[in-house]
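Take a look at subunit A:
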Amino acid sequence: MELTMLYYLIPSLFMFCCGVYGFVTRKNMIAILISLELMLNAVDINFVVFNRYLFPGNMEGMFFTLFAIAIAAAETALAIAIIINIFRVASDIDVREINKMKF
Partner candidate 1 sequence: MFDNILIYFVVIPVLMLAGVALCKNVKQIRAVAVVGSLALTALSVYLLLDYLHLRHVGATAQMLYTGSWAWFTPLNINLSVGVDGISIAMILLSSIILLTGSFASWTIAQPKEFFLWLILLSTGVFGFFISIDLFTMFMFYEVALIPMYLLIGVWGSGNKNYSAMKLTLMLMGGSAFLMLGLIGIYYHSAPEGQPLTWNLLEIARNGAISENWQLFLFPMTFVGFGVLGAMFPFHTWSPDGHASAPTAVSMLHAGVLMKLGGYGCFRVAIYLMPYAANELAWIFLILTGISVVYGAFSACVQTDLKYINAYSSVSHCGLVLFAILMLNTTAMSGAIMQMLSHGLMTALFFALIGMIYGRTHTRDIRQMGGLMQIMPYLAVCYVIAGMASLGLPGLSGFVAEMTIFVGSFQQGMTDYLAGAGSLRLVFTIIACCSIVITAVYILRVVGKLLLGPVYDDHHRELTDATWWERLSTATLIICVAAIGCFPNFFINLIKFTFSPEIFSVLNFTQHSGIASVLGMN
Partner candidate 2 sequence: MDYSQFLAMKQEIGLLIVFLLVFLYDTFMPKKALNATAGFTCVVFAIYTLVSFCCLSACETVSAFSGMYTTGPVMSTIKNILNVGVLIVLIQATQWANSEFQIMRRGEFYELLLLTLFGMYLMISARHFLLFVIGLESASLPLAAMVAFDKQHYESHEAAIKYILTAVFSSAVFMMGLSFVYGLTGSLYFTDIYAGIGAEHSVMLIMALAFVISGIGFKLSLVPFHLWTADVYQGAPTSVTSYLSVISKGAAAFAFLVILVQAFGLAYSQVWEWMLYALIILTITVGNLFAIRQRNMKRFLAFSSVSQAGYIMLGVIAFNTTGLASMMYYILVYIFSNLAAFGVIGAIENATGKVNMDDYNGLYKTNPKLSFAMMLAMFSLAGIPPFAGFFSKFFIFTGAIQQGSTAIYVLVLIALINTIISLYYYLLVVKAMFINTENECVIPTFRSSCSERLGLWITVAGILLLGIVSFFYNSILSMTSSGGIMIDL
């Protein structure tokens, strides 16, 4: 058996879909953030795998992942700050309750 690229892409894809599922189903906003982390992580894996298998000569994928991790960290921090703020205001972080503005 050879570990072709497919073998790495499938788990990553799966992770991404789990992230989608989590985003759409979870009520807790932090859980949603967790799902988003999964998605971003899946993308990172993709980049790395493509880089490793197809274009071992450069490090594009790797560096993209590197920066993506940084961005993800920043984004998480910001999101968590906002969530905590909301918790202060509404004392609830159920995303389904956050729908005062609609239609």
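The candidates came about this way: all candidates are chains of the complex that A comes from, given by their letters.
To be clear about the criterion, a contact is a pair of C-beta atoms (placed from the backbone, for glycine too) under 8 Å apart; a residue touches a chain by one contact, two chains touch by 3 or more; residues count from 1.
Since this is a predicted model, take the numbers as computed values, not measurements.
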Of 1 or 2, the one touching subunit A somewhere in this complex: 2
In the complex, subunit A residues that touch candidate 2: 16, 19, 23, 29, 32-33, 36, 39-40, 42-43, 46-47, 50-51, 54-55, 58, 60-61, 63-64, 67-68, 71, 74-75, 78-79, 81-83, 85-86, 89-90, 95, 98-103
